[in-house]
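My questions all concern the structure below.
Removed: one protein chain of the complex. Kept in place: all other protein chains.
Labels run A, B and C following the written order; every chain starts at residue 1.
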Amino acid sequence: MNSAVELKDLKKNFGKTEIIRGVSLDVKSGERHAVIGPNGAGKSTLFNLISGRFLPSSGAIHLRGENITGLRPFEINRRGLSRSFQVTNIFPRLSVWENVRCAVLWSKGYKYSFWQNIDRLEDVRARTAEILDQINMTARAQTPAGVLTYAEQRALEIGITIAGGADIILLDEPTAGMSRSETEHAVALIRKVSEGRTLIIIEHDMGVVFDLADRISVLVYGQILATDEPVKIKSNQKVQEAYLGAAGHD
Amino acid sequence: MAELIIISTLNGVLYGLLLFLMASGLTLIFSMMGVLNFAHASFYMLGAFLGYQISQWAGFVPALILAPLIAGGLGALIERFGLRTVHKHGHVAELLFTFGLAFIIEEIVQMIWGKLAMDYRIPSWLDFPAFTVYATNYPAYKTFMLVFSILIFIGLILLLTRTRAGLIIQASLTHPNMVGMLGHNVPRVFMMVFGLGTALAAIAGVIAGAAFVTQSNMAALLGPILFVVVVVGGLGSLWGAFVASLLIGLLQTFAIASDWSLSKFFGSAFSPTRGTLLFDIWTVTIAQIGPILPYLLLVLVLIFRPTGLFGTRDT
Amino acid sequence: MSETTKAIPMASETSMAARFKRYGIWIVATIILLVAPYIFSSGASITTMCLMGIMIVFALSYNMLLGQTGMLSFGHAVYYGLAAFATAHMMNWVIKTGAPIPLPLIPLAGAAAGLFFGIVFGAVSTKRGGTAFAMISLGLGELVYSSSLILRSFFGGEEGISADRTKLLRFFGYNFGSQIQVYYLIAAWCLLCVILMYAITRTPLGRMCNAVRENPERVEFVGYNPQFVRFIAFALGGLFAGVAGSLAAINIELAQASFVGAAQSGAVLLAAYMGGVAFFVGPILGAIIVTLLSIKLSDFSEIWVLYFGILFITIILFAPYGLSGLLMMHAQFWRGPLSSRIARFGKLFGSYLVAAIPALIMILGAILLIEMIHHIVQKSAEGPMMHFLRSSRFTVNTHTALPWVGGIVALIGGFFAFRMTWPVVAKAWNNALADAQRSGA
Partner (left out) sequence: MKWQLPKKLLGVAAAGMLAGAGYLALPQKTEAQSATIKIAYVDPLSGPMAGIGDTGLKNFQFILEQINAKGGANGKKLEIVPFDNKLNAQETIVQVQKAIDQGIRIITQGNGTAFAIAISEFVTKYNERNPGKEVVYLNYAAVDPILTNEKCSYWHFRWDANTEQKMAAITAFLKDKKDVKKMYLINQDYAFGHGVRDLAVKFLKERRPDIEIVGNEVHPLAKVTDFAPYIAKIKASGADSVITGNWGSDMALLIKAAADAGLQVNFFTFYAGGTGGPTAVKQANLANRVYAVGEGFANIDHKESQAFEKELRAKYGLSLFYPRGVNQMRMLAEAINKAKSDDPKKFAAVLHDMKFEVFNGGQGFMRPDDHQFMQPMYMAVFGPIKADQPFDEEKTGWGWSIAGKVDPKETLVPTTCKMNKPS
């Protein structure tokens, strides 16, 4: 199998504080990969490095073999990697429809066009409708995103993330703060939208993790403790000690 | 040459400190509340007029105390009943509120005092030459301005770093919610800060009004340059504002002192035809462009170092 | 299923009704522009309408930055003014060389100049948004304005560059000597620019501008470079500001340093904001009202700037979405059968009328007091008699108690009476809302 995302001895420090202390990881194409770890382990920072939000202090990131270290987020996105955010990050005063459509535009090749009527772009309209259908928000299309419920906003966040048709998707705690039934719904959605793509997911809900993931990486204090299949992670002694057994995680 | 350098340095420091006196209140408000107070120079003008009026009735010292108190109180009221209302609509609305306020203050001042310059004089007990450098007199009043500005600077630094109120202010700046949780009344802190900031502007007005011209257009004359000081110095940095004030003061003063132009540099080797764009550029002297240097500095600083010289945060 | 189709905009509507819906508004606008000079036919009205047309283009171009893309600029007049100078030079060049270019094509030169400077200055200033952008625009504005007094050969010093618009090639027999011909020239360009700017809001770039305004960071993660979005929006804003500046230069046959100055930048900011930046029509309304006020108010009072300032602050405090925001609040009542709409609005405006009477008394009382204070302090030489708002009929003696008492009573009494009407308006509003929801359901 080909490698989708490969991290090579990635390091990141803020001032004197080291957050990521040498992470190497190889996520295969088509794999559903979960990253777990206690609070402050550096999971979100890792996503920020991969998606180009932060520059790594050292090390390299490869996307399908291409070195993308130092590229800007939009350049990485254009290469087919899309991410969601832990704290909902949408366009609050735009409608749900507009939110998703903004995320569709680049992938359809319209770039910075100011000479085409957006409402007449049939491929954009169809794709947007398809995404709304997938995230079950067709009925809410004209609602401003800012007034949606929390769970709806999380769903929209996923919608925006997948709309561009990226084949590598990073989801940062997509079910955080959801009720049991909402979580189930979200998991089904994630399963559906990640079909045939590479998925990297940060998740605290172990039920979700073990339900969804093909492989799991455990990140503790800026380093990867173990990467393996769910069953093996469960039985990994080091992981047991460092994480699953430890009290205080949520 | 040495004479011109020494005198220019002195003048530059004097001018820079005056700028700092005016900008200190602005930087306080800006860093605290994120509000670029467009009406700041208007409070400076208000301070000058109040200072003039009170000194007519009671003398200079009461004016120096009362005028900032009145202006500061007014500032606090405006924050409480105006700015706080627009706060929820975001920074643009706040900024435009102060933009409109500047018009109103200027008009009201014109209504009360008219549009002509006031006969506002420096007090007689400060009206003598303090010292002489190369046969140029330095009036006692300017020395007073210099000392006063430094005192204000030290006072502000002490207030912000050594007193409980100052610590609350600094904390409200970075963690308003947390400070609120701890039981401090953050809106009231904001109100106090706005009052303090405007009072500082008024002090500058009382002092500078007597030295220069007290007229209703004095706000427009100085307004934009204060933004330059605050932004170049770096947001929330009193030290930055201090250094930027001195830098701009010296920059302008030395620019004026120099007659250098491209045509002087190249001599007669090349001379463009009169009336062309090149001729204009060729013959303009540094002295002529002195007053626009701060804006050039502003643009350059923001492009290459967006946090300002001493700032820690992005603008 | 019907719910679904309703919620998703259809790709293309082809029926006659839909066509009219799309183009009808522009047809109406064209008719209004065509007949306006016959209704407001005095010379001053036509001059005023010319300025309005210029300001509409200018304010809309400004709103491409502030309202659409979230960039607060304090130096938008730079593009307006530089284009005006380019236009004046262009006209003089055409006159000198006799080039076969008629006046109606001259604004293209302004557009090119606006675009050029938009690209040059946009490249340095749109790297950052927020306050940094605002401050850079302020600095650039000051720089260009100061340079205008140094670079005399281009800016013509303080007297500016003048040009005679009638000396160009005749355009179908018109030489544009009379103001009415200039009006139609401006109206045509204004309509064209408004249509273009409206169209731009409905393109991929237009929508990405909105996205950048809302959340520039997120934009980076859907494949767009927010800096480049801002840059293009800025350059296009410069282009349309250039057309406006060009029209201004044609209108008064002069380009002058104040065109690039801070006052001009401030004026367009006021116009856009008072009209409301959240809606496309906002700046149009704002441009019309600000132009009208700035020309007319000074006829009534010397202290018109005070009233203007108070009006501006009132809008910021109580109508943060501007005048268009106030209007758009009523859009929600516009549903159901026509007769019920009319009835609903009738009741609502009835309640406004009830509130308006005491409000008007209050405002008049305040104005009377302000004018009397101004008269006493500044105009004592003219004696105690004051012509209220320069009216020849209504004079008051400021040295007697009656007008003062009357002013105070009107102000305070009007205020309390006005307050008493608030529940009436609130009730009417709620009724209308409930009614509208019933008929919408």
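FYI, a contact is a pair of C-beta atoms (placed from the backbone, for glycine too) under 8 Å apart; a residue touches a chain by one contact, two chains touch by 3 or more.
In this text the structure is predicted, and so the values were computed from the model without any measurement.
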Chains still shown that are in contact with the chain withheld from the display: B, C
Sole contact to the chain not displayed, among B:Ser8, B:Ser24 or B:Ser245: B:Ser8
Per the touch definition above, residue among B:Val61, B:Leu116, B:Val147 or B:Leu277 touching the missing chain: B:Leu116
Residue among B:Ala220, B:Leu262, B:Ile286 or B:Leu300 touching the omitted chain: B:Ala220
Touch residues of chain C, complete complex, unshown partner: 42-44, 47-48, 51, 146, 149-150, 157-160, 162, 164, 166, 177-179, 248, 251-254, 256-259, 263, 292, 294-296, 298-300, 302-305, 311, 314-315, 318-320, 323, 325-326, 329, 349, 351-352, 355-357, 359-360, 363, 381, 418, 421-422, 425-426, 429
Contact footprint on chain B, counting only the chain that is left out: 3-4, 7-8, 11-12, 14-15, 18, 110, 114-117, 119, 121, 129, 132, 135-139, 141-142, 211-213, 215-218, 220-222, 252-253, 256-257, 287-288, 290-292
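Quick note on the criterion: only the chains that are shown with their structure count from here on.
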Those chains which touch chain C and also touch chain B: none
Per Cα centroids, the chain farthest from chain A: B
Between chain B and chain C, centroid-to-centroid distance (C-alpha), Å: 32
Length of the line joining the C-alpha centres of chain A and chain C, rounded to whole Å: 44
Chain A and chain B: spacing of chain centres that average the CA atoms, whole Å: 48
Residue list for chain C, restricted to those that touch at least two other chains: none
Multi-chain contact residues (two or more partners), chain A: none
Footprint of chain A on chain C - complex, ascending: 3-4, 7-9, 11-12, 199-200, 202-208, 210-211, 214-215, 217-225, 228-229, 232, 236
Residue ranges of chain C in contact with chain B within the complex: 66, 72, 124, 127-128, 130-132, 134-136, 138-140, 142-143, 146-147, 150-154, 262, 266, 269, 273, 303, 305-306, 308-310, 312-313, 316-317, 320, 370, 373-374, 377-378
Touch list for chain B against partner chain C, complex: 36, 82, 85-86, 89, 91-93, 95-97, 99-101, 103-104, 106-108, 110-112, 114, 224, 227-228, 231, 275-277, 279-281, 284, 288-289, 291-292, 295-296, 298-299, 302-303, 306, 314-315
